[in-house]
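The other protein chains are all here in position, but one chain of the complex has been omitted.
Chains here go by letter, A and B, matching the order in which they are written, and residues are numbered from 1 within each.
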Amino acid sequence: MLEVRDLHAGYGRIPILGGVSLQADRGSFVGILGHNGMGKTTLLKTLMGYLPATAGQIRFAGDDITHASTSARARAGLGYVPQGRDIFPTLSVRDNLRMGCLLAKGDERAAMDAALALFPRLTPLLDRPGGALSGGEQQLLALARCLCGGPKLILLDEPTEGIQPSIVEEMVETLKALRRGHQITMLLVEQDLQFIAELADRVLIIQKGAITREVSPAEIADPRLVAEFVGMAG
Amino acid sequence: MSRGFLTSLAAMIVILAALPLTVSLFGLVQATLFIAMATLALSQGFIWGYGGIMSFGQSAFFGLGGYVYAVAAINMGSSTAPFLLAIVLPAAFAALLGYFMFYGRISDAYIGVITLTVTVILFNFANSTAGDVWHIGQAALGGFNGIPSVPPLNMPGHPDMALDPAQLYGVAAVLLVLVYVLLKGLLASRFGRVVVAIRENETRAMLLGYDPRLYKTLTFALGGGIAGLAGCLFTNWGGFVSPTVFGLQEAAQAIIFVLLGGLGTLVGPILGAVAVEYLITIIGTQQTINANLMLGVVLLVFVLLVPKGVLPSLEALLRRISLGHSRAAQQATAEVRP
Partner (left out) sequence: MTLVPLLQTTGVTMRFGGVTAVDNIDFTVGECELRCLIGPNGAGKSTFFKTLTGQLRPTSGHVLFRGHDITGAPSHEIARLGIGIKTQVPNVFNGLSVRENIFVAAGRGKSIRHARETVDQVLTRLKLTDIANRIVGQLAHGQRQWVEIGTVLAQEPDLILLDEPAAGMTYEEVVRTSELIREINRAQALIVVEHDMQFIRMIARTVTVFNRGRILIEDDVERVLTNQAVRDVYLGKAAA
C-alpha cells in the first residue's frame, strides 16, 4: 500500500529525515515510536507533502507520489490527522465533517452517516461550533472528518495527546472496529505505549531520522524494554 | 558585537564619508534627501520588524517633525531647540497615541487603520490652515502651500552660522549612523530582547511578568521620535515643509522601503530607502514613465519574488553557498573513510 524508500527531508537547511525506509501492507496497522526530535512528525508531513522530500521515493498504491501536491495525495486516498487536530473552530461539527466530505467520491450524506456511526458521541454535537468541543471530542471529530474523505491510508499523529483516559479507550475500540470493517491502512505515531500495543501489528523505531528496528507489539508493553529499543542516548 | 554589525557599520561609514569626495554638490544634496528617507525607513523598520507594530502612518510623525522644526525655527531663531523639539514632540505624540492603542488593547489590524487615519487627519488639517488666522507665533502655516523659507540648522549656539548644504549632508550622515547604532545597541539590550520576545509571543511575555503594553508604547514612541528626526532632516533638505509630508505617499513609501530591504533588519530598510529614492529620481528626470506606477511594479515584483526582502534573501543565499561547500567537504571526508 505504502512504500517509502530512503526518504530525506528537513526544514530549510536543517535535515531531519536521513533516509527513512518502510512499508505498510494494505489493511495493516503500523506504529512508529521514537524520541522527540527524531523526525516522527516530519515523516508524516513529508508523506503528506507538506514538506518536500529532498531525496528518496514514496509510492502509494503503486504510484510514485514523491513529488505530488498535498491535495493530489489526499485525492489519491491519503488521510492525515495532525497533532493538534486542526479543527475549524468557528464551523459547526456538521460543517467540519462536510469539509472532510469534499473528497468523498459518493454521497456526502452517506459518508457522513458512516463516520457518525463509528463516532456516536458526535451525533448530539452536530450543531455546536468545533471550537466549543472538548479536546477529546475534537480529536474524535478530526478522525471522523478524515474518514469522511474515504481514505485508504490514515496517518495519525499522536491522537491520544491530552485526551482523557476514557476517550482514549473509546478511540482504541473505534479504530479496531474500523480496521475490521473497512480494511484501512494506518500509520500511527504515538507516545502512549499501551495505545500502540493494543492497535499496531508492527512497531517501527525511529532514531535520528531513520528507522532503526522493528519490534513486535508485545515487546513494547514493557516501558523499560522500549527505553532500550529507542535508545536513551539523545 | 556581532561581525555583521561591525561590517555594516564600517561599510556605512566608509560610503557616507567617501561620498563628498566623489560626487558633486548637487549629488550631496540628493544624498541628504536619501538619508532623511533612510531615517524614516529605520523608524518603520524598527517598530514593524522588531516591535511587530504595523503602522500605516509613520508619515504622521515624519510630518510632525518637519512642521515642528519649521514653526519652532521661525519663532526661535536658533535651531538647536527646534531640532530637539522635532524629535521630542513626535515621540510624545506617538507615546500618547500608543498609550491609547496598546493600553486599549486595540488589535493589530486596527492599529494599521488608526495610524493611517491619524496621518490622513493631519494631512487634511495641515491643508486647511491657509489664511492669516492660522499661524503659530510668527510662523504662518500656509495651508496646502506649506511653510516656505524655513531657516536651516545652524552651528549650536551660533544662530548666524547656518549650515551650508555640504555641512547639512555631514550632519545628516552622522545622525543616520547614530540612529542605526542606537537601535542596534537597544536591540542587544535587555529592553530590545523583550521587545522582540513580545513580537514573538505576547502571551508568553506577559506570563513571564513583562507588560507588553508598556514595551509597545515605548517602542512606538521611539519610532515616532526617529520619524520626527527624519522629518526635520527632510524639511532642512528642502528649506520648506508642506502637507504632503503627511501624505499617503510618504506613508506607503516607508512601508515599501522596509518590504524591499527586508523586514526584521535595520540595514535592509536603509538600502530599501536609498534604492527607491534613487529610482524615483531617475524616473522623475526622464519623465516617460509615471514614478508611482513604476514603484508599484517594483513592489509587486519584490513581494512576489523576494518576499523576505533583499537583505535576508541575500544572507540566505550566501549561507546556502557556504553550506554547500561544507557539505561537499563533509561528503569528501566521508568517502575517504573506510
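Please note the rule applied: a contact is a pair of C-beta atoms (placed from the backbone, for glycine too) under 8 Å apart; a residue touches a chain by one contact, two chains touch by 3 or more.
A quick note: this is a predicted structure, and the numbers were derived from the prediction, not measured.
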Query - Chains still shown that are in contact with the chain withheld from the display - result: A, B
Query raised in the report: Which residue from A:G31, A:G77, A:G100 or A:G136 sits in contact with the chain not drawn here?
Result: A:G136
Query raised in the report: From the list B:H158, B:R193 or B:R320, which touches the chain that is not on show?
Result: B:R193
Query - Which residue of B:L207, B:L305 or B:I321 touches the chain not shown here - result: B:L207
Query - Contact partner of the left-out chain, one of A:I65, A:C146, A:I167 or A:L204 - result: A:I167
Report task. State which residues belonging to subunit B touch the missing partner chain. Result -> 190, 193-194, 196-197, 199-201, 203-212
Report summary line: Touch rule applied to subunit A and the missing chain gives residues 11-12, 14, 33-38, 40-41, 83-84, 132-137, 158, 161-170, 191-193, 223, 226-227, 230, 232, 234
